[in-house]
Each structure stands twice: as C-alpha cells, then as structure tokens.
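One structure, pasted below without further comment.
The complex appears here without one of its protein chains, the remainder shown in place.
Residue numbering begins at 1 within each chain, and the chains themselves are lettered A and B in the order written.
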Amino acid sequence: MTKTNPGRFFEDYAIGQVIDHAVPRTVSGGERALYHALYPMRHALYSSDAFAQSCGLPGSPLDDLAAFHVVFGKTVPDVSLNAVANLGYAEGRWMTPVYAGDTLRSTSEVIGLKQNSNGKTGVVYVRTRGLNQRDEVVMEYCRWVMVRKNNLDAPAPEAVVPELKKVLTVADLTLPERLDFTGYDFTLAGEPHRWGDYEVGEQIDHVDGVTIEEAEHMMATRLWQNTAKVHFDATFRPDGQRLIYGGHVISMARALSFNGLANAQMIVGLNAGAHANPCFSGDTIKAWSEVLDKADTGLPGVGAIRLRLVATKGSAPFALKSADGKYLPEVLLDLDYWALMPK
Amino acid sequence: MTKTNPGRFFEDYAIGQVIDHAVPRTVSGGERALYHALYPMRHALYSSDAFAQSCGLPGSPLDDLAAFHVVFGKTVPDVSLNAVANLGYAEGRWMTPVYAGDTLRSTSEVIGLKQNSNGKTGVVYVRTRGLNQRDEVVMEYCRWVMVRKNNLDAPAPEAVVPELKKVLTVADLTLPERLDFTGYDFTLAGEPHRWGDYEVGEQIDHVDGVTIEEAEHMMATRLWQNTAKVHFDATFRPDGQRLIYGGHVISMARALSFNGLANAQMIVGLNAGAHANPCFSGDTIKAWSEVLDKADTGLPGVGAIRLRLVATKGSAPFALKSADGKYLPEVLLDLDYWALMPK
Partner (left out) sequence: MTKTNPGRFFEDYAIGQVIDHAVPRTVSGGERALYHALYPMRHALYSSDAFAQSCGLPGSPLDDLAAFHVVFGKTVPDVSLNAVANLGYAEGRWMTPVYAGDTLRSTSEVIGLKQNSNGKTGVVYVRTRGLNQRDEVVMEYCRWVMVRKNNLDAPAPEAVVPELKKVLTVADLTLPERLDFTGYDFTLAGEPHRWGDYEVGEQIDHVDGVTIEEAEHMMATRLWQNTAKVHFDATFRPDGQRLIYGGHVISMARALSFNGLANAQMIVGLNAGAHANPCFSGDTIKAWSEVLDKADTGLPGVGAIRLRLVATKGSAPFALKSADGKYLPEVLLDLDYWALMPK
C-alpha cells in the first residue's frame, strides 16, 4: 500500500536478476565545477580542454571518480538501502570517458548470493554497468554488500559466490583508444615525474590534509543522487553524527594524491577497495600511496601504474594494519587501482 | 543622499504600480548542478535530457522551483526588504519551461494595498511575472507581504484587496504544449505509481530527512540573488541565528517528496503556501503529502494531481494544526500545488 521505496531485502534478490536503476543524469560543466570545488582536484587532463586535446582526447572528460559516483549513486535505492555493510569492490573498469552533455544510467546484475549463518543477513554480489546515451559502457564494477533479511522465514537461496579477479591485468582493461602521451607537457601537468621514475614498492606521503565539513559531503553525495539517509539525517544515528559516504573519502584521497602523483592522470581499473573505518565531519583526511605494480600499454607514451591509495584521519603515513591484520583505527580507506601515466 | 537601497516602505506602493526588478540572469548547467547538490532532486525529467526528450520536450528543463527562486529572488530588494511577514501565495502558474542559456528577468504589479489598523504596517499584494529573453512569461504568481511604514504620518491608501482564486483549476493553467507521457519510462523514473494509482485524500509519508546546514541555505539563497540580510548575517537577530529563506524549505520538501511521488514530474500551479514557522540551521526537515484533487488534462498520457506538501522539523507525519486551528510548532511549510503525472 505504501508508495515509498522500502529498498530490497536479501530475500528479494535472485541470481541473474537484472535491475535497471532509476534517474538517468545528463552532466554538464556544472558537475565538474562542483567536483573541483568539493575536492582539491588538479589533474590537468580533467581541468583543461586544451591539455586533454594535446593528449588525443576530444576535450577534458568528467573526472573518472565523478563518473563512478554518478553510476554508483543510482544503485543505492536498489542495492544498499538496507545494507548493513559495504564489503568490497572488484573488477572495476573505466571504459569510455564521460563528457559534458552525456546522459548516464546504470544497470546491475545479481552475480552472487550467500546467506549468513545467523539467518538474518546475507551477502549480495552485483556487477553494475554505467551506460551513456549511445549505450556505450562508461564503466563497470562488482560490489558486494551485506543486506538484511526482512522475512526471516524466507528460505536461504543456493549459495553462489562469484569468482572475481583479485587484480586486473592491463589486458583486462579497456584503454581509451586515442590516448597519446608522447607530447605530454609535464610543466602544465605540475610534476616532472614520469612512469619510469616510480618503482614498485615506493611509498609516497601526499602531505596535505583537508578537514571535512557536513555541508560539503552532503552536497557531494546529493549531486550523485545517492539517497542513503544515514548521510543526511543527523537524527538517524544515536550519536547524532552523519556517516560520510565512502565515495567522499575516495575522491578526497585521490585529489590529495596529486601532490606526488600529478601524472597518474586517468583511472582505468579498480582492483579492490575497503572502507576500513567510518568518516565523520571534523576528521582531517590525509593520504599516502604505494606503487604496487607497473605495466606497459599499447598506447603511445602511456604506461600503467597500479597504486594503493590509503586515506587516514591524520595518522602517520604508511601504517595500515595492526599485528592482528586489522586496519588501524585511523585508516579510512584502502584502495587498489590502475592509472595511466606518461612514460 | 545615500546611494544604498533602503527598500520600499508601505507608503511607497500604489495600486497599478509596475516595478521592473533588477539583475537579469542567464542560467546554465551550473545552476542545475548546484540545485541538485543542495537538494536531493531526482525527478527524471529534470535530470536527463534523454528522458525529457522521450516526453516531448527539447531537453531537460531547469527544475520548476529553481525557476521560481530565480524569479522570486529579483523581487526581494523591491518588495520584501522591509517586510515583517510573508503572508501568502496564490495563482502561481508555470507557463514556459526554462532551459540552459535562457535569461530571466522579473516584473511585479501592485494589485492590492491595505494599511493595518495599528498604522505602522500594511499589506502589499503583488503579481510577479518572470520573463525569458523572448519576453515569454516563464511563470507568474501573486504574493502578499506585511511591510513597515517609514513615515507613520503618510496617509493610509484606499484599501484594495484583490480577489485571488483560492484554488486554480486545470483550465486556469498553461500546460507545456508538446508534453506527452504515453511513452513514459516508469523504471527510469524510479517508481511504478501512475496518476490512476493515487486517490484523493491519500496521504504519503516521504520518510527521509535532511539536517540543514548554514553553508547550504546561504549558497542556495545567494544563487537566486535573494539578498535579504536576515539570511546571511548572524549578528542581525538577537539570538544570533540566521533565518532560513522559506524557499529553501520548499525545495527541500519537494525533493524529499520524490520518495512516493517520483512521477509528480512537473509543477504547473501553485494554489497557496504558508511558511508556518521559521527554520534554522540544525533542523532536520521531513515531508509528507496529501492528494487534494485530480483532474484530466488534454495532453496525451498526462494527468494533473493537486497535492498538499507539508515540511516539518521532524515531527510525526500527517499532523498539521492544533485544535485552535494554528499550525503545530514543528510544521515549517504548508504548500498546495498542481503537478503533472503519467496516466
């Protein structure tokens, strides 16, 4: 009888189910300006049409993580409204850059289901695709969340746990066809460090910090049309705090990583990601990175670099887990991604 | 001698006076992105060019309430700088959708004047029109405010109280000519509920809540070039609080009403509106609606629905007034409007 969306519960999902998410979105220069006002973004390819054109692109695309947030936000009412935990990401691939004027929509397929032994929750695995107005896949990723059961008597489905790659190789990625870094302008980009200057195992402290405000994370989260109430309603949690959308931390850390990784221009793959601890207003976010791998690409002047990006609430860099293997309480994010760099 | 604008006082108005308001405004995708960052807007017609085109429009218009705010904001320096109360709205009609690139200006005619018996204030009635660069009326509405006298010796004008319709009928409205909901995509719109699924008298609790921040309401109010100092200057009120522009509450409630009224796409008429109590930073806004009426339109697949939209600072839904007929202290807004829905 109620017309409002209660969200899906664990028993509402079935393997192979396809969910077309609501509210397509046309993006403009407004989304980019806001993204750069909310995060200290400075990657030149995403700031200047002229710079992007000198790299073979038709213009400056929307930041890759902004495209991710648009695609992700649409899934929230269908996938995570009743989620109790966001467990992981895998096999994320950015396949087509997004430009002002593009209209994005999202669709997800249920690829895994496993009821927990307590009988009250289960894990749902989805593969989500974002498509533009030409039905090109803009990006896709797998995500798994723990979702509550509403009807505790609903039978447990047959457990299906998908085999997801722990790490994508460059061969798994879809790189932008015309990208060409042979005429790359390191001065305009802001740092002289080439792909060849980074070594596997190298760690970089990005130094700068940003203290988080309620108005900013809410504006960001609304812009992506992510409606999970815990981000907006101060009366929702007993402690009166609004839980900050994990994607806000991802974008803040990525922006901070410019200082030391200014030439890690395009994000093309997401291997894994963990929101290690919750983030709240007043936290000061800092970030550090570690080079996990490097690989060639077939594109002129373009190398691929695999990076761990860690966001903390101000702890010393390079500390990640305690002796028992758990994330330190100051760690907010542990992300594993592939980016493209000039050689 | 002073060059600053003291605002008009009650004795400065005359029946039939036409005031052309200052500062025309060209809107772009930037205004839309900001509007969707400040409010959790998700109506598909206002989010996606492709969706709007599938409904017969040339593209996705600026949200109807954003157009209202642009038109309204221009009137503040001339109409309400010395207002002590915003008393009511009537006969509001949205007549031409606003698109990126349009330039809006506003003009008001004084249609009523009535000095109060205390001799210190009076009520001013204006009919305001917003026009685009082609001199098409974008929207119009009547509003009446209580304004202070500056010269208490100024004679009272002859009292003129305009006869304003309590409720517009669909015949009074100007509907968008080419609108066609016969191919409406309910999946992309976010809810399956059609015009025929709503019954007069039905009440909907929109469930979600948003806690208000100073930075957000000031950004919104500035974007509409509304300069009433009480919204911006924390030293203006003895309690150190900034009074939030009533339109901020209207837009927040409308956005929250998506959950249950996702298909009430276009706002075409405003019958009445009351800002029942002031709103301040830290308030958590919730909303509920009641179906007041339904009507056919001549447009293919399009029904009209008349809705009461109530915003509260977190009280239980569906409570509006106390036994003495006064609004409950938790009620912020009581709005009566017509929207268009797919049949």
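Criterion: a residue touches a chain if its C-beta (ideal position, glycine included) is under 8 Å from a C-beta of that chain, and two chains touch if they have at least 3 such contacts.
All figures in this text were calculated on a predicted structure; none of them were measured in a lab.
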*Sole contact to the chain not displayed, among A:I19, A:L34 or A:I111*: A:L34
_Can you say which of A:T4, A:T26 or A:S47 touches the chain missing from this structure?_
A:S47
*For subunit A, which residues lie in contact with the unshown chain of the complex?*
28-34, 36-42, 44, 47-51, 59-60, 100, 187-191, 193, 197, 204-211, 213-216, 259-262, 282, 284, 314
*Mind listing the subunit B residues that contact the chain we can't see here?*
2-5, 20, 22-26, 28-31, 33-34, 77, 100-101, 103, 105, 133, 213-216, 218-220, 222-223, 225, 227, 229, 232-236, 242
